[in-house]
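The complex appears here minus one protein chain, its other protein chains still in place.
== chain A ==
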Amino acid sequence: MTEKTLVLTDVVKRYPNGALAVDRVNVDVNAGELVVFVGPSGCGKSTLLRMVAGLETVTDGSIELAGRVVNDLEPAERDIAMVFQNYALYPHMSVRKNLSYGLKNRGLPADEINRRVEEAAEILEIGAFLDRKPSQLSGGQRQRVAMGRAIVRHPAIFLFDEPLSNLDARLRNRMRVEIRKLQRRLNTAMIYVTHDQVEAMTLADRIVVLNGGRVEQIGSPAEVYGDPASTFVASFIGAPPMNLIEVGIEAGRAMRDGVALPLPPSHDGALPAKAIWGLRPERARVGDDGNGIPFTIDVVEELGASRLLHGRIGGAEFTLQQDASAPPPSQATTLLIDPRDVHLFDAETGKAL
């Protein structure tokens, strides 16, 4: 059994006005693991992170960090380090002071503080700006300083709260890779909160998908993408999202407006009369000889490497992603679908069948 850095047990956050922000969440973070909390805004992911940090009180449940329950500890006593969305650098202090302030408050000796600051500066390549103020730094440099402030603490766990959302797209991609490398190098557990499913997929060892304060699914990026537990996960993870079509099940076939759609092979047996049929956009092919499911194309989007075909199967909207090297199909065509790629969800609860 791997060692657990953080164990959240039935964690609940209810605000004084009665709003339930986090509803009985159970999550473990293993030593050295990078776990991403992902979900739309208002899903409770940041609240959950802030509860781990000690910035929000815990209504119910327990938060166990490195073997001790920290529910009632001050943030400074918790052995965590946090990187904020807007960095929250201390504007009136030099970079060096920003890094050393927390260590000084902990009463570390000066030479140890210096050693840690130099070490962090070397890892993050910010040695040249140690004597500058944050206002004299670029966005990417500020980001590094914010991470440096976290590194020098040598915490049990890093908490990153949407740290890249203030950067432009190019820098964001670069910093994402750097964060991943850094986490690997330090081999310290990390929780990373984001609403960006691309960040979640690329960074995470495991993804926790949150919706309305509840955990929808926990799994590796491949599991969450390939085997979504609900329609919410299916539509939230992956861009463009999974095609979801309401179908009726008749005699072992999924019917939509008179069009028969294939069912996954494991589900020939007991199925409800209604279901939601799902397929990733890249999992269908254009049929070359008129066989397959009729598909009417409305709009074509060229993305360079690939092409999106927006159209309809029966009355239902459907998007197909195909390689740009494939010949562009005519307006009305047919689709070939492997039944093994098809997902089925309950029409009422949205849970996978």
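Things worth noting here:
Definition applied: a contact is a pair of C-beta atoms (placed from the backbone, for glycine too) under 8 Å apart; a residue touches a chain by one contact, two chains touch by 3 or more; residues count from 1.
As a convention for this text, contacts and distances are computed from a predicted model.
The complex includes a chain that is not drawn, and of the options "ATP synthase subunit b", "Acylphosphatase", "EfeO-type cupredoxin-like domain-containing protein" or "sn-glycerol-3-phosphate transport system permease protein UgpE" the UniProt name matching it is "sn-glycerol-3-phosphate transport system permease protein UgpE". Contact with the undisplayed chain is limited, among A:Ala76, A:Ala110, A:Val300 or A:Ala326, to A:Ala76. Touching the chain that is not shown, out of A:Leu55, A:Ile123 or A:Ala316: A:Leu55 (per the contact rule at the top). Considering the complete assembly, chain A touches the hidden chain via residues 53-55, 74-76, 80-82, 84-86, 88-92, 101-102, 105-106, 135, 149.
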